[in-house]
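Shown here: the complex without one of its protein chains, the others still in place.
Showing chain A:
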């Protein structure tokens, strides 16, 4: 049977139950027998019929995934009798009280279509429709019920999650809360420099957490300078001690690793520190550090293996360069550093290293912060440049040579121009590669079970319910194709996935207007569209862009530069000046951006910004008084004060 990807037949008994009118279930397990495929396109794509199909799918999911599924009403005495029967048998039931959910009436309608039974309770045991209260008791007396109950799940686990990062853990915990038997496989393959870490994934170990803490350390350096202007007195040249900082940060991370293990244990999630590799359908091989192999089976799988830093593929890169995987636990100060790349990882690392007083150079192949608003990206770069970071634009390294061993040693970097034949040479203590990240999908047996990946990027294409080309396999987080590579996104999508799989939820993860912040020395927060993207989508003439430079109050007395912090919003004139892009470059940009992102979820317009009263004196208030449009060409520099 040919079916359009990513659909493929579900496992086992998908078509068993009566299935009168299975409609167009886009991107989901197709439940209808092949013969009925003609119907897939017949109903119009009206939202109500789509909603109904969603509901049908959800109910089927509940029935298929529950050993005992009872559709009940909390006040119904017959329902109560049935529940009591199962509880006396010591059997756990999944119960949906129709009177306690919003769409109870619709559920009942769809149920009656599926089962021809209009009343509750409506009982299923191991996917078989048993019937109402009387039928259930008859089945009990005849022994049929006991027989049905014995046909228990053939799998070791309801859900196995491969990857113990933010997305995987949130999915695991949520599934466990919903009463499922869950396993997490997590294994950190050491970096080429030999760095390894504990449970929690990139964010906790080699991402957001240590990054923000080192950023904070750098900000404290700035605060120390400021503090003299505010009356604090100390004269000595303050030095920064890399080892002290790194130790403190690593201690914090260890406590987080421990916390994750504890919370998995508390929720009875099995955690196995082994490398997962699919060997056949529903079966995965787990290999631990010692090479011991164990096999586990599960009804469903979630892939949340994330990504790892990419290498250049030039002579000397894996031997001598480090990546963000290594930097945060580096036992010695990196010294004079070359950062290769212009990703946010590159700029953030370069920023805090320079903040500690190190000599830092960033080698950029083409543009800064690809994918971000380029006006903002350039401003981020120019602030860094003013604060001592050197930029080598349009160069790429071609060879790394070790001149001296040591902690740190000395490396010679040979680089060539991307535009001509020019080559340059530089000597650095450390070369940090931050040129991008690759998905961890190639060595986990996905081809054995038919999970498709994008051959070029290695990412896993998923539909809007995070389902891969194999219906029982899902993917969340950085491995899934086309999704923002952000911890909170992975957490949200993992959690919602578990709720859809094992709860009665329909809620999908909303990937629109995801806010984020780049923690460069001057932070850059944004939500919605970059200016270039907005122009591409909506056309320049339909946009109004408001912007201003601003001077944070705290910077005035500190004697820090005016006309550096910048705020910009992009409004769609065709839609009541709705704010479709929000950008701020300034201190605490993350804290500022979050609330505006919530407001954008609620349909923020320029008028609402104007009507909102500022909190004085903050940076955030600048958005309530934006007056100058970019198209006016008026001067936005702040002269003097006020």
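Criterion: a contact is a pair of C-beta atoms (placed from the backbone, for glycine too) under 8 Å apart; a residue touches a chain by one contact, two chains touch by 3 or more; residues count from 1.
Keep this in mind: contacts and distances are computed from a predicted model.
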| item | value |
| --- | --- |
| Record-based protein name (UniProt) of the chain missing from this complex, from "thioredoxin-disulfide reductase (NADPH)", "Mitotic-spindle organizing protein 1 isoform X3", "Translocon-associated protein subunit beta" or "Dolichol-phosphate mannosyltransferase subunit 3" | "thioredoxin-disulfide reductase (NADPH)" |
| Options A:51, A:105, A:189 or A:224, residue touching the unrepresented chain | A:224 |
| Contacts of chain A with the absent chain, listed as residue ranges | 102, 166, 200, 203-204, 208-209, 212-213, 216-217, 220-221, 223-224, 226-227, 229-234, 236, 238-246, 248-249, 252, 256, 259-260, 263, 356, 486-489, 491-492, 510, 513-517, 525, 553-554, 556-557, 588, 590-599, 601-604, 608-609, 611-621, 623-624, 640-642 |
